Structures are given as structure tokens and as C-alpha cells.
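First comes the structure, then the notes that go with it.
And now, chain A:
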Amino acid sequence: MLELAGVSLSFVGLTAVAGLDLRVADGTICSLIGPNGAGKTSVLNLISRFYTPQTGQVRFNERDLLKLPPHRVVEIGIARSFQSPTLFKNLSVLDNLLVGAAHLSKPSVVEDVLRLPRSRQHERLARERADHALEFLKLEAVRDRVAGDLPYGHQKLVDIGRALVADPRLLLLDEPAAGMEEAQKQWLANAIMHVPDEYGAAVLLVDHDMGVVLRVSDNVIVMNFGSKIFEGPPGEVRHQPQVLAAYLGTERGGTVHDAQA
Partner candidate 1 sequence: MVQFGQDVIGGLGFGAIYALAALGLVIIFKTSRLVNFAFGSMGTAVAMILWTLLSAVRLPLVAAWLLALVGAAVVGALTDEALLRRIEQAPSLIQITITLGLFIGIEGLVGVLWGYTPKPLPELTSGGSLRVGPYFLTPDQLLIVALTLVLAAALHFVLERTRLGLAMRAIAQDRDTAMLMGVPTRRTVALSWAWGVLLSGLAAILVAPAVSLSPTMMDQIAVFAFAAAVLGGFGSLAGAIVGGFIVGIVGNLISAYLSTNFQLTFIFLLIVAVLYVRPHGIFGSAAQSRQ
Partner candidate 2 sequence: MGGSSTRGSARRTTSFVAAVVVGMGLLLATWDSNGGSASAAVTPGVASTTITFGQTVPKSGPAALYGQSTYGVDAYFRYTNAHGGVQGRTLRLVSLDDKYQPAVSVQLTRDLLDKYHVFAEVAVNGSAPTEGVLTVLTPANVPLIGPQTGATPIQAVFRKNLYNVWPSYVTEGKLLGSYARETLHLKKIGVLYQNDDFGKSLYDGVKDAGVTATVAISYDPSQVDFGAQAEKFKSAGCDGVIILAIPGPTISFLNAMAAIDYKPVRLMSQVSAIPQSFSAAKSEFPGSYIGAFIPPLTETGNPQVKLFLDSMPKHEPGKPASVFAAWGWTEAQVAVAGLKAIKGPITRDSYEAALNHLTGLQTLGGEVSYTPTSHAGIQKMFMVIAKHGRLAPVPGE
């Protein structure tokens, strides 16, 4: 469904993504890993249309993504979470989730203000999706808390929840497990694994945590200096010398093996 072909993105004097090919198939979980600065977030930002690549194509369900402005991306079914959550900090968790449903239907202003049927129907749908996301991500207890007051880990979950409420076909997650405790990570990995069944969405996951990545992924892509250095099923990743080299070269210590414990 998602297809990047020969995509390159450079910033002034620096190539962040270099001729990358990438595919995510319907209902699968694909992970993008690589050392810091490898270009992973840049790939997500390209898909979100924050950046436009200098060369290459980005297609989603046969549609040329590069023709869309960023705020239309969610309408065609791509939602995302951010490396550092960009919540509406003064709004409650529930309201944050409800904003995720903003694009799902467009009752007119009059309908909204007078709460006419179409507006009510939208609100009902949004509430259902939000309630489901709260349950799915175990956020029921903080439903009415102000988002900005929550601990970091919870904020990351709300960010993911908001993306799920948007009813995506493809969910982009940028380091969702970063900053979480081990037990929480395992639980999150479990939840991510269930996204395709529960929400009917494929996942493009960026994360540093090998344990999480190897457990949830159908396909793993390893990037370094903007290029793909390996692609394959999770079972093969840790045996690849170039992957090891990339990690050892930048992050002292055999992360790949350690993380497997």
C-alpha cells in the first residue's frame, strides 16, 4: 500500500535520505531501524508531507502522496505519532483523542453549533473511537486528566491513541517505546502487534529497542546515513555483519545482541 521508490532528501549540505526504496504491505508491521541520525524520522516526515523529497516517488494505495498538502494526509488514511509527543497540552486526554477524529466527517458549522443530527452522529462516532482507544491503550484512568500533566510515557500513548482515533490504514510510529520502562515496553509491543487486527491498519514503526522491533515486525529495514543497508525478516537482522557494524560504529557495544535478552 505504501511505496517509496528512489526517494532522496537533502538538507543544506546534508543528505538525510539517499535513494531509499521502501514498501509496507497491507496489514503488516514494518520496522525502520538504524543509529541516531540515520534518517528514520526524516522518512516518516516525508510520508507525512512535512518534507518534499528532491527525487523519488511516494505512493499510497496507488495515489501520488507528493501531490497532497500535509493536512490532507490524514484524510487518505495515514496517521502518526511523534518522537516527542505534540499533544494539546491544556486539553484533557479525551479531548486530545477526539481531535483525532476531526477529519472523519464534516458537519457544517450550523450543524455543529445547533447540534443537529449529523453533528451528533459525528460526536457519537468520535466518542466510540476515543473510548476504544482509551481501552486499547489502557488510558481509561487518565481520561479526564489534562494531557500536559501526564508523565512522558503516558503522553506518548495519548499521541498514539489520537492517531488510532483518526481511523488510519497506515499508522506511523516514531520511537513509541523510548523512555518507557521494560514492562511497559513489552506491553506496548503487544499492543502494537494487535493494531492490524484491531484497527485494520498497517504499521511503520521506528524504534531503537531491538526487543520490541524484533518481536512485532513482519519486515525490518535497517538504515544508515540515509541508505538502506539491509531488509529482511526479523530473524535475519541480528546476523548481518553490516548491521552490527553500523550499530557498533556509532553506539559502542553490541546493542543488537544485548537487546535480545
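A word on the picks: all candidates are chains of the complex that A comes from, given by their letters.
Everything below uses one rule, namely that a contact is a pair of C-beta atoms (placed from the backbone, for glycine too) under 8 Å apart; a residue touches a chain by one contact, two chains touch by 3 or more; residues count from 1.
Computed from a predicted structure; not experimentally measured.
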#### Entry: Pick from 1 or 2, the complex member that touches chain A
1
## Note on the structure
Listed in rising order, chain A residues that touch candidate 1 in their complex are 48, 70-71, 73-75, 86, 88-91, 95, 98-100, 102-104, 106-107, 109, 112-113, 115, 119, 122-123, 126, 148, 162, 166
